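Yeah, one chain of the complex is gone here, protein chain that is, but the others are all in their spots.
By letter and in written order, the chains are A, B and C; residue numbering begins at 1 in each of them.
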Amino acid sequence: MTRKICVVVTARASYSRVRSLLQAISQHHDLELQLVIAASALLDKYGSLLHCIEKDALKITAKVSNSLDAENSTAAAKTTGLGTIELASVFENIRPDLVVTIADRFETMATAVAAAFMNIPLAHIQGGEITGNIDEKVRHAVTQLADIHFAATQAAAERIVKMGQQSEKVHYTGCPSIDLVFEVLNDPQLDFDPFCIYGGVGEVFDLSKPYLMVMQHPVTTEPAYARQHIQHSLEAIKSLNIPTLWFWPNADPGTGEISGAIRSFREHHEHQPIHFFKNIEPIHFLKLLKNTACLIGNSSAGIREGSCLGTPVVNIGSRQLGRERAHNVMDAEPETESILKAIHDQLDHGPYAQNHLYGDGNSGKRIANLLATSPLTYQKRLTY
Amino acid sequence: MTRKICVVVTARASYSRVRSLLQAISQHHDLELQLVIAASALLDKYGSLLHCIEKDALKITAKVSNSLDAENSTAAAKTTGLGTIELASVFENIRPDLVVTIADRFETMATAVAAAFMNIPLAHIQGGEITGNIDEKVRHAVTQLADIHFAATQAAAERIVKMGQQSEKVHYTGCPSIDLVFEVLNDPQLDFDPFCIYGGVGEVFDLSKPYLMVMQHPVTTEPAYARQHIQHSLEAIKSLNIPTLWFWPNADPGTGEISGAIRSFREHHEHQPIHFFKNIEPIHFLKLLKNTACLIGNSSAGIREGSCLGTPVVNIGSRQLGRERAHNVMDAEPETESILKAIHDQLDHGPYAQNHLYGDGNSGKRIANLLATSPLTYQKRLTY
Amino acid sequence: MTRKICVVVTARASYSRVRSLLQAISQHHDLELQLVIAASALLDKYGSLLHCIEKDALKITAKVSNSLDAENSTAAAKTTGLGTIELASVFENIRPDLVVTIADRFETMATAVAAAFMNIPLAHIQGGEITGNIDEKVRHAVTQLADIHFAATQAAAERIVKMGQQSEKVHYTGCPSIDLVFEVLNDPQLDFDPFCIYGGVGEVFDLSKPYLMVMQHPVTTEPAYARQHIQHSLEAIKSLNIPTLWFWPNADPGTGEISGAIRSFREHHEHQPIHFFKNIEPIHFLKLLKNTACLIGNSSAGIREGSCLGTPVVNIGSRQLGRERAHNVMDAEPETESILKAIHDQLDHGPYAQNHLYGDGNSGKRIANLLATSPLTYQKRLTY
Partner (left out) sequence: MTRKICVVVTARASYSRVRSLLQAISQHHDLELQLVIAASALLDKYGSLLHCIEKDALKITAKVSNSLDAENSTAAAKTTGLGTIELASVFENIRPDLVVTIADRFETMATAVAAAFMNIPLAHIQGGEITGNIDEKVRHAVTQLADIHFAATQAAAERIVKMGQQSEKVHYTGCPSIDLVFEVLNDPQLDFDPFCIYGGVGEVFDLSKPYLMVMQHPVTTEPAYARQHIQHSLEAIKSLNIPTLWFWPNADPGTGEISGAIRSFREHHEHQPIHFFKNIEPIHFLKLLKNTACLIGNSSAGIREGSCLGTPVVNIGSRQLGRERAHNVMDAEPETESILKAIHDQLDHGPYAQNHLYGDGNSGKRIANLLATSPLTYQKRLTY
């Protein structure tokens, strides 16, 4: 019998992470995809996913708008509570055989709680990793609620087992986000004009010459420093005077501070060679990432997708602390000087060799097959 | 500076579990108690706690009524989502320095998520234990969200460390619910008339002669069997014809089924020597438990408090599967014959020796002291 | 183009009120029915509607379980808030061209607010009537939010216009609940055994001999008196010693008190000739109402459906105060003596002539036609 697999996407970044999995599920003979789009994935100001999904020819089963205004931690809690309520209704109406939740953003807790409490088997992608941030708590709590685990790395899989999960429920599949990287590696040309397609604000420049990329999110456990941290990054980029593509941050506690700092910077520093983008399509983002001289910030994309692309990355501050990495990443403190030094080192080094730490390009299909064949259970106990 | 310690009580059973801790906090020179009563703890049909709390001279800081009607798993998820929203508001208004959540009922997830997402240090009591039920998932997920852990047993403390928590954050304190047991052991006489004080329905009888007690909750991961399981227990008790005090179950998915089965049984079997109670005060419950010939059901009280009281216990089905226990517990399948056999064995055996597996009577004070002195942190990482 | 008409049913009683309308919509060539079942209509303990709906061959588009436990006024407010949130999501996903809300129970406010705030044209059935209770506030507030009005009586239609609504938006259609009464009048035989079909508890008796019916709800603005009021009714019925069918009340603030009083009465007065029912199918209820010697209580069914059936009715207390009525209704205070006197008067009088005050049997079709042809607008202004 066909299994109904409900994948809940709560953020634009999560969509590109599981795009290959969504396609594998929708093409699998024994699976039916129920795609639910929720939370910040629906917010236009962070770049709506709906257009991408339409282009990918995927059908949305339900939309759940549950993001509270105010990017503070009270709002994060309430957004999650509201998501739990609304997803419970969705699950009651569409009755999935299994629910998939992705990674570790705070909203994923809503998916995990609703499914677990409703005795629906729960699969978790990207458990077992180590980072900073509230993500760390969320990720491991979701592991405890989940019934089947698809780990991105061998070390992550081992960690999930150490946390007391049955080893036959833990699968080292690689990360489906890497599947898309392999597509890009086959055709890495910058064959599109992001300024034209995505608009954004700021200077326009020639991407055939060296350019930087910045993607810096607030650290949810340090919201008080969000403004200060981003100012150091802005200062560093300004002093380099190299063309830069700057990507808007996630909807997190602290995002308002970051947006404010960027707006104020733009107000006081006209004609900098910086262009600011909101969401762009995953494949376009990866092509830019493949061709950039260096990615600066604290996004996991530098460490995960960057490792496979060989992109030089400067990782700032504590947000990715503990995350497994290849050689392409250099760390910097959230201070102008430290950031500048790391960028110069990376520009001196140039591109790195590809590294398959996070996947071999077949994770989506591998996970879809496991979803079709694994026993569907929702009772478990710690193994020790 | 005085620390504001917010304890969230979401069920009547949780209140008696932490009563000694609440008193220790309210009497501690460096601590201020913020008592929040929520969810089923506020529902009259399960026996309101408010009267007990008033008698204990504790002040309630906020009440949060968030229980959905319908004892099904959708309602459990929504109750938790609503609790997360409302507790976020409470925390924003009363700004605790630390939040305490208790054990593993599904509503405790609301407390844990709200506190963790708002960067408020979270303490968890009774983590690291193993049982059946959705409780198992909830308990370990809360451990991953919590910053400081107060384990009831040595084995539970070790398990929390194995789950990747820093050992200096894990304290083997014993369970505060045992503190009350020690009070009862000092004065175990049945010096009150429960029929007179608590009313209830059914026959009244002489408690100086042997009597049984039943406390059987639905298994939240097996709600479909709730009615059938309770019918086997009713059948067994009927055939024994020994005076029996029967306690109403928790508000859980499946409770409606149990209530229905009990009502139907009463409709068709008049004049059985069974009396049905809703909530009674903890100390009265423990005195009854000390003097009963046998406790039958699947409540943790038999295993935890029962071990210290030496009460013979018949534990039915999977709900307590894996929970650490002393010698006073015999298992039975949820079938009439199996239950009857185990009760007969326990009646033959009689009372057991006291066992201090779950605490030495000083857990409340011990935890209060740790709350006053432990570093208040809310950032952590798995230790491996 | 086919119009999508979303009817939100939030209580079992509302379903039978609009059953003929639902059928007329689903059979109308230019209309598509979107049936949403919410709130207490989903609660099994008040008698689930789902079975009736299935028998009627209607498809449910979405279920929304939003009833809070605890039958107090805080829960009524929260149930409505939660309903507003969840219905907003439903409307966003199913995009109706028009939403229909029924009568005046508190949950209907959720439907009205969600539709009005989302700029979806809102139709209201049974506006413009006068009664006691919170219903009075709800009914007229919904009128102010609604764009098109289907009044049950001529006087009600005139009142809606007086409230400032444009007269071309106000239609005197009669009440669709009366459509079903006409079906029953064509075939009024008691050709079924309610004891067999619906179970319930209490004595079984011969319905070919005179029997009473009781349906008494709490008055939501007087919840403190719910228990006392019902006790007077129980006392009156007991002293009459006539076989009585007693119907369980709605889920309202005060219902718990009523249930408690009934349970306690049954505990202390065995073998009374009273049988207690939860929900029964509308047509069966009407046949019983046609054949009863007298309906006692404060349900609107006595005044509305009863007028058309000619049923003698004793109306107790303030709940229906102000409601337009035919000659079949006598009033009583919520006191045993007053109730007894009125029942005796009605038994002396016997059945009344039919009265078409509330409808001529074609309201459902009439409303469906108006839904298909009326302009769809959602902007309006008071007419004065």
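The rule is simple: contacts are C-beta pairs under 8 Å (C-beta built on N, C-alpha and C of every residue); 3 or more make two chains touch, one makes a residue touch a chain.
Being a predicted model, the structure only gives us computed values, none of them experimental.
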Specify the residue from the set A:37, A:68 or A:288 that touches the hidden chain.
A:68
Of the listed residues C:63, C:78, C:149 or C:366, which contacts the missing chain in the full complex?
C:78
Only one of C:32, C:56 or C:92 touches the unshown chain, namely C:92
Against the hidden chain, chain B presents residues 62-65, 82, 85-86, 89, 92-93
In the whole complex, what residues of chain A lie against the chain that is missing from view?
40, 42-45, 65-70, 74-75, 78, 82, 201, 251, 256, 263, 267, 270
Take the complete complex as the reference. Which residues in chain C touch the chain that isn't displayed?
73-74, 76-78, 80-89, 91-92, 106, 109-110, 112-114, 116-119, 130, 132, 134, 136-137, 140-145, 159, 162-164, 220-221, 223, 321-322, 378-382, 384
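Assume only the chains that are shown with their structure count from here on.
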Chain C against chain A, contact positions shared by both copies (same if over half, else different)
same
Among all chains, which one's averaged Cα position is nearest the averaged Cα position of every protein chain shown?
B
Using mean C-alpha positions as chain centres, tell me how far chain B is from chain C in Å, no decimals.
41
Name the residues of chain B that each touch 2 or more other chains.
74, 78, 82
